[in-house]
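Structure below; questions to follow.
Missing here is one protein chain; the remaining ones are kept as they sit in the complex.
What follows is chain A.
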């Protein structure tokens, strides 16, 4: 048997910081893949949606969209524009309880996925 077969893969010769970032991105991707594969992503999405509807967050976002549409005129509005307008407000106005619940669940998943 040739030694080359058992040789470990050659490590990349990257810069330290670049390597770190790359690892982070790949780690995030790995988590994502695991979430999707296990079906947990679906569960989390449903949970998030339910919670955000319950607490009225979705309605607030819809009102904000309508305000923007009224300002801009019905026919000129694009989806990207609406997303751009409501994302900062949306991210900031998620109730703490909802955030805590979700973060908890995600962390448990990460731990159980042994990463």
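Going forward, a residue touches a chain if its C-beta (ideal position, glycine included) is under 8 Å from a C-beta of that chain, and two chains touch if they have at least 3 such contacts; residues count from 1.
Here, contacts and distances are computed from a predicted model.
For the chain that is left out, the UniProt protein name among "Isocitrate dehydrogenase [NAD] subunit 1, mitochondrial", "Calvin cycle protein CP12-1, chloroplastic-like", "Mitotic-spindle organizing protein 1" or "SAGA-associated factor 11" is "SAGA-associated factor 11". For chain A, the list of residues touching the undisplayed chain reads 27-28, 31-32, 35, 44-45, 48-49, 52, 58, 61-62, 65-66, 69-70, 74-75, 77-79, 82-83, 86-87, 90-91, 94, 99, 102-103, 106-107, 110-111.
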